[in-house]
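Of the protein chains in this complex, all but one are displayed in their positions.
The block that comes next holds subunit A.
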Amino acid sequence: MAHPSQLGLQDAASPVMEELLHFHDHALMIVLLISTLVLYIIVSMVSTKLTNKYILDSQEIEIVWTILPAVILILIALPSLRILYLMDEINDPHLTIKAMGHQWYWSYEYTDYEDLGFDSYMVPTQDLVPGQFRLLETDHRMVVPMESPIRVLVSAEDVLHSWAVPALGVKMDAVPGRLNQTAFIVSRPGVFYGQCSEICGANHSFMPIVVEAVPLVHFENWSSLMLEDA
């Protein structure tokens, strides 16, 4: 999850998010270098003692500052397109989970074998236990096996919502009557938080998402327990 006064992206928990994180670093570095150069040039032009500043021309510099930006754009575009196609690769999921958005909670359905479904409401602030995170915790988490390709089908039962988990690099709109597919692999065990990302009414800010990634054995135990409780 995000920590106080965080500026950058959350630590990646999936291979795709790792790629996005590195690309972001790369693009931001280019942006910072260009901005620093431009700021330096502005300051030096404004503070120069030279008086004859307004009749200047040079073919060479014009060529340089045409070719160089084009090269920089290519340096940004190539990794960007690489990641775009990487995200679009055909994957062979081991598990399908449906995330249905409601006003104002998510419900998760695991129906590959049995019909397991449960709701996931935010824990109200007054019911939090020390150590839990305000406006992020839920009563039931979406538990997934780690290191397995997971397919999540996102939809909604009433209005538009959006299912997002930044640490996994996932965001998918929940549209009533439509089934949107997204996929990820969780590289490490842990608990990953997200929040509804499409305005959906009064409690839009209070329907978080919690994904808990555990080894496969624990996932199987959890799903048996959940089926018994249902």
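Simple rule for what comes next: a contact is a pair of C-beta atoms (placed from the backbone, for glycine too) under 8 Å apart; a residue touches a chain by one contact, two chains touch by 3 or more; residues count from 1.
One rule holds in what follows: contacts and distances are computed from a predicted model.
Trainee: From the list "Non-structural maintenance of chromosomes element 1 homolog", "Exosome complex component CSL4", "UDP-arabinopyranose mutase" or "Cytochrome c oxidase subunit", give the UniProt name belonging to the chain omitted from this structure.
Mentor: Of the names offered in "Non-structural maintenance of chromosomes element 1 homolog", "Exosome complex component CSL4", "UDP-arabinopyranose mutase" or "Cytochrome c oxidase subunit", the absent chain's UniProt record gives "Cytochrome c oxidase subunit".
Trainee: Which residue from A:M100, A:M122, A:V143 or A:V186 sits in contact with the chain not drawn here?
Mentor: Only one of A:M100, A:M122, A:V143 or A:V186 touches the chain omitted from view, namely A:M100.
Trainee: Which subunit A residues would touch the chain omitted from the figure, given the whole complex?
Mentor: Missing-chain contacts on subunit A: residues 90-96, 98, 100, 109, 111-112, 115, 117, 151, 153, 155, 157, 172, 177-182.
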